[in-house]
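Right, I'll just put the structure down here and ask away after.
A single protein chain has been removed from this complex, and every other one stays in its place.
Every chain is named by a letter (A, B and C) in the order it is written, and numbering of its residues begins at 1.
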Amino acid sequence: AQPRRWPLEKHEYKRYGRQLIMPEVGLHGQLRLKNARVLIVGVGGLGCPAAAYLAGAGVGTLGLMDGDTVEESNLHRQIAHSTARVDMNKTQSAMEYLQSLNPHVNYNRHEFHLTPQKAIQIFEQYDLVLDCTDHPTSRYLISDACILTGKTLVSASALKTEGQLIVLNNPPRPPGDALGGPCYRCIFPKPPPAESVLSCGEGGILGPVVGVMGVLQALEAIKVLTARAQRPANGGDWSTNGATSEAAPKATLLMFSTYNTPQFRSVRLRSRRADCAACSAQSTISRQSLTSGSLDYVAFCGATAPINLL
Amino acid sequence: AQPRRWPLEKHEYKRYGRQLIMPEVGLHGQLRLKNARVLIVGVGGLGCPAAAYLAGAGVGTLGLMDGDTVEESNLHRQIAHSTARVDMNKTQSAMEYLQSLNPHVNYNRHEFHLTPQKAIQIFEQYDLVLDCTDHPTSRYLISDACILTGKTLVSASALKTEGQLIVLNNPPRPPGDALGGPCYRCIFPKPPPAESVLSCGEGGILGPVVGVMGVLQALEAIKVLTARAQRPANGGDWSTNGATSEAAPKATLLMFSTYNTPQFRSVRLRSRRADCAACSAQSTISRQSLTSGSLDYVAFCGATAPINLL
Amino acid sequence: MPDTIDLKVEFTGGLELLFSNQRKHRITMPSSNPKGRPANVAYLITWLCDNLMKDPRKDMFVLDDSVRPGILVLINDADWELEGEEKYELQPGDEVVFVSTLHGG
Partner (left out) sequence: MPDTIDLKVEFTGGLELLFSNQRKHRITMPSSNPKGRPANVAYLITWLCDNLMKDPRKDMFVLDDSVRPGILVLINDADWELEGEEKYELQPGDEVVFVSTLHGG
């Protein structure tokens, strides 16, 4: 076979030209995006815009996981679905939209809710995971599976007029390695009382609020995927030299609040917890405990009513 | 005729239920949205997501203005278009997407670039305007026309890895009334040198960056449209009572920078400028000067190359 | 040492519903706890529960004498775990934010 003369195909230079010409992406970053496999768990208010911008950016493989069907009450915020596709499975509905936006992405549909038994095997097929779900049960499960499979996790949530975003296990390191980023359990070792957990159906949600958080998830994913070993020179800190520290990485929580001043706030959180049940040397959560089903996330989160796992 | 028993139709309670149940919107706010007419000038990287979330929220009439056709290089960020609709006019392409998301909105297409001659007559058909264009020429024209027709303006821009957003003429008041919010000329009395102005084609743009700004434009529009006379009690300031001041309102600039820490920053800007060419008592810009075409925005901004007005 | 200390306290993520639906509060509280020790965050939490919280659902804010799971405490925009958690001694003008985690999507 002849060696390829150009690393991208001609139409790709055209389609991705506006991001290719930026030093933060470049040809190098575009090839990383093309080779990347990203899993979006939950194709709702967060997952729809996140999928749109990741597909647009040319991520090579995009996995969509959701067991729900589209409802009319979703459509004010779940912008990849449509009125004609009400009652269709959400991964199917979103794929129709995404195919028409960018047919050059390889889409995988996982038409079911995530379970502990399936999580490891599915996550191993991807490089990065977006948590776009809506319940603590799935948030702990996704974080644990990301630690066990070594994937960085971009987690967001929204309710009413507010949103939150955090990048976890970044960089991804095995349990016990203090140079990995913290996981969801490091930040929230205990689940909230079940009666304090409101869903968007109960509490309501303003469409652009969850939309902003979903788009920001896509952006954080693109930043992680295109990052070189060294951060670009125009990076964030006040330092005058580019020294990289080998200190334990901390997570940053981005909070958004529509009617607050200022609307956005970034807060430095902790690094890995030395006694974390998932990511520390004392971890009690293993691949075996997930795949065997011995870990009961629903009981852990104390759900009082039966819920679908996702 | 029989009086209507319910202020909304049955399917509207279902479709908009997740925002209806929130006190910040409620039935009152939903009816305001339904009665509102919003004009989006520019159906590109900002206009596509802004239109999606405004259509989703149930804005009664949505105007789309753009003279351009869809290009493949738009699709990484202009998520209301599609590969099959390359070469189609952007308002037509976006309307196909928006119709499938929410067929209950009344869509108006303005399939041309904005000109001073047409601006007044078109803006008068709307209640609120979104500036989703990409050149200083159109930004000054849109702001002037909003002052002359008394419309609040939600203006955003993005380039490379950064974005900016500002709500202008809020509240809208006639020229010379210091209780109106500032206009674009109050903040930027003189246009930037033409050689300092980079377009997304020249400078590049990361899709989710312009996406975030467009979604936030939709949110600010919804906030303006659903606002009651009094702000909700959970509003922004540190004050312990709800006193409303009659001071001249200032504008707030929201700045976003992907690789900066923090990513978002809100800055208080000025109130109306006493010598503003557009919104002060000494204003020199009139309906007549726009409609007659005697104001040359291209010359004002010193464009060195011929550009399409939009 | 003055008898009182002035602080800014903010509730977000839905917690404001437990505090008269108001996010931002300027409070003046005793500068030492009943045992005469300087006011720390543990005492602030108790004080808020007794003095600022009108809602009867105390267990939506405190559990076992600390904030319930799912609430982050930020002291001057940093996670309290970086500041000594409940033992952090409050300084005049400190800003303490209580954030309830959101789960919707």
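Everything that follows uses one rule, which is that a residue touches a chain if its C-beta (ideal position, glycine included) is under 8 Å from a C-beta of that chain, and two chains touch if they have at least 3 such contacts.
Since the structure is predicted, the reported quantities are computational estimates derived from the model, not experimental observations.
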Touch with the omitted chain, as defined above, among B:Val210, B:Ala277 or B:Leu290: B:Val210
Residue touching the undisplayed chain, where the options are B:Cys132, B:Val167, B:Val212 or B:Ile285: B:Cys132
Residues belonging to chain B that touch the chain removed from view: 42, 44-47, 131-136, 139, 156-160, 162-164, 187-193, 195-200, 203, 205, 210, 253, 255, 257, 260, 265, 267-270
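We adopt the following convention: only the chains that are shown with their structure count from here on.
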Touching two or more other chains - residues of chain C: 23
Sequence positions of chain B contacting 2 or more other chains: 234-237
